[in-house]
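What follows is a short report on a single structure.
Every protein chain of the complex appears in place save one, which is left out.
Entry: chain A
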């Protein structure tokens, strides 16, 4: 089957630290893959390497037989269009309206002048509106992006990613800045895209229960290395302790890492 994303011995150094250390992965099309690990484990860098926001120090990344690390100029921009990315902080342009923010996803196919004049075709606008409609955001289309709530902004970011017509969706901690209800909506949105459009989704998460709930496959990183690669069921307590470096802790409660509303019940929420 075509559309395999393959990472082979990918390494990235930042000065003396090694953010990603000989990571190898092969991701089949249509998979929903969660990447977990403690802060600084290299999850974010791994995703940025795939989208080439960060260049690898060594190793190879290929998609569909094409060597991604060798791409330059127009081909590189086309690759970034093919693997859309959404971010923890949404990375929208606050002072532009929602519609224009979504249309940014079409820029890779625009010439210089059309792009500078912010000219988009009617088909592109229709496409953007359809994407916004899938995420229940049509009423906000002409509002400034900065006036929306965090959850709405993240859904705008997903709509922007959708109009890129990507083959892969990368999501870097998409729900880390959101409250539980919005987090659920965003994760559900990603799941719909994965199921309906058959897009590969590669998502960084720091909450184990979300990873278990949504991902077909979980990859765990520690100190830049891939420590675990398997299904949620294979992710036992011992493995979790190993990933998070909790050997010293006698008892580890998975729910503590959760952001989901149902998780603990210990936090009293004032009415």
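Simple rule for what comes next: contacts are C-beta pairs under 8 Å (C-beta built on N, C-alpha and C of every residue); 3 or more make two chains touch, one makes a residue touch a chain; residues count from 1.
Following the convention adopted for this analysis, contacts and distances are computed from a predicted model.
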{"item": "Chain not displayed: protein name in its UniProt record (\"Lactate utilization protein\", \"Phosphonate ABC transporter permease protein phnE2\", \"Acetolactate synthase\" or \"High-affinity zinc uptake system protein ZnuA\")", "value": "\"Phosphonate ABC transporter permease protein phnE2\""}
{"item": "Contacting the left-out chain in the complete assembly, out of A:10, A:61 or A:84", "value": "A:84"}
{"item": "Residue among A:24, A:57 or A:108 that touches the chain left out of view", "value": "A:108"}
{"item": "Sole residue of A:134, A:160 or A:222 that reaches the chain not shown, by the stated touch rule", "value": "A:160"}
{"item": "Missing-chain contacts mapped onto chain A", "value": "51, 53, 77-81, 84-85, 87, 89-96, 100, 104-105, 107-108, 110, 112, 115-116, 118, 144, 147, 157, 160-161, 164"}
